[in-house]
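Here it is: the structure, laid out below.
One protein chain is absent from this view; the other protein chains keep their places.
Letters are used for the chains, namely A and B, taken in the order the chains are written, and counting of residues starts over at 1 for each.
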Amino acid sequence: MIKREAVVIGAGPAGLSAAIEAAKRDADVLLIDESLKAGGQLFKQIHKFFGSSAHRSGIRGIDIGKELLEEAKKYGVEIWLNCVATGLFKEKKIAVEKSLDNQNKTAEIIKAEKIVIATGASENAIAFEGWTLPGVMGAGAAQTMANIHNVLPGEKILMIGSGNVGLIVSYQLLQAGAEVVGVLEAAPEIGGYGVHAAKIVRAGVPIHTSTTIVEARGDEKNGVKEAVVCDVDDCWQPIKGQEKIYEVDTITIAAGLKPLMELARMHGCRCDFIPQLGGWLPLHDKNMETTYPGIYVAGDSAGVEEANTALEEGRLAGVAIAESLGYIHSNKASSIKNEIWNRVDGLRLGPFGESRLEAKEKIIKTFQ
Amino acid sequence: MPDRVNDHPILGDTTRKETVNITVDGQKIESKKGEMIAAALFANGIRINRYTIKREEPRGIFCGIGQCTDCAMTVNGKPNVRTCVTPVEEGMVVKTQYGVGEREKNDD
Partner (left out) sequence: MALLKNGYISLSELKNEKGYPSEERFNEGPVAVIECIQEIPCNPCVEACDFGAIEIEGPITDKPKIIEDKCIGCGKCIAKCPGLAIFVVDKTHSESFASVSFPYEFLPLPDKGMEVEAVNREGKVVCQGEVIRVINNKEFDRTPVVTIKIPEDKFDVVRGIKRRKEK
């Protein structure tokens, strides 16, 4: 068993910023990630970020990722890649499998004084006839293919879901050179930002609200060839006789995300079901600390939002850790944390943020 | 068939020059150094990775980031390798997986 002062699980925006904030105040930080490269989903975010211009908005996610990696290096964050945290056991012991999918994989137990769970989220699937056919995939998978691997996931694509992920990925698939035949939304209104919707509509991609997919058709040799779609009624039920067929080779699903909170639950951190934030998640206080002292949570694993809030929550956890390890005076820490909270509250205003703001406030209240 | 994206408005010239040869179900295909097996297969028009054990249904990439295991294949004799997060290597032998697969004895 090895010992560490702080271990951050997950090197996405939340994990990286938590690691940076703690390490820059001299904490000894180990950051682990299952991927071969740190950055989480940032390196597929090729669009310019929203948010405050004081904090990297207007900069593309890929460039924010590069900056964070440089900072992590500068402050001496130790990074283990291709490592999966397979378990979190009592008294903050982390089981780590190194070199997964390799014959030479080894296991390690790390005893940590402080842990940040920044494991992100996983895409929700929706089940319909034929949804397991090759060619039906998550919107994130299509985005990974196009922006990371530089391979088109398909030529003619139908997007299911009009939240920001569905809208942004549709746009990025166009940029990669694919044809997006349309975006379907079962709800009567588009879920994501109007500006994201407007830019793909202008580029020739229609958005169909109150419409859903009922079947993916294809064969065992080639996968998807057709999508059967249908208008839905007020109760979101397909209206018989309204079916339409699209000839497509790929169907991408953007039906929201849910927090990856298994490690927190495994350790016995109290969790609750918060639909506005994607489902089950670990309760946490204003320091992002869970009900188990010394275990923190940040980013999508603390409730699904977006990269800006993930960055800020990571900073909160990082500062709180540095404070509780004695690397920063509590007066100084609280003024830094207040500044961060002001920015986070700003990000959660407006019609898109309100329900998240309410849910987060409720979580913190419940905690006390 | 899906193609490689070599010229991108944001990412610029994304052409990968160094190639790696791998074999998929006995057929030689050219892949690019450093890319994931599943990406190489997609670029070569292959999007079925395995067939399920009970209904023998085809499966392909679903999550693309190593979470769902739908893209598992037998790689160098080892079954259940997640091809979306495993990079290609020169001489790699990749096979469509049937059911849960079986470890092949004489391979590493």
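To be clear about the criterion, contacts are C-beta pairs under 8 Å (C-beta built on N, C-alpha and C of every residue); 3 or more make two chains touch, one makes a residue touch a chain.
Fair warning: this is a prediction, and the values are worked out from it, not measured in the lab.
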Request  = Using the contact definition given at the top, list the shown chains touched by the missing chain.
outcome  = A, B
Query = Where the complex has a chain not shown, which of A:Trp80, A:Trp131 or A:Tyr193 is the residue touching it?
reply = A:Tyr193
Query = Residues of subunit B in contact with the chain that isn't shown?
reply = 7-10
Note = The missing chain sits against subunit A at residues 47-53, 57-60, 162, 174-175, 177, 183, 188-190, 193-207, 209, 308, 346-353
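To be clear about the criterion, only the chains that are shown with their structure count from here on.
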Query = What residues of subunit B sit close enough to touch subunit A in their complex?
reply = 1-6, 8-11, 14, 16, 35-36, 39, 42-43, 47-49, 57-67, 78, 81-82, 84-87, 108
Query = Can you list the subunit A residues touching subunit B in their complex?
reply = 34-36, 46, 60, 62, 101, 103, 122-123, 125, 132-138, 140-142, 144-147, 149-155, 175-177, 220-221, 223, 249
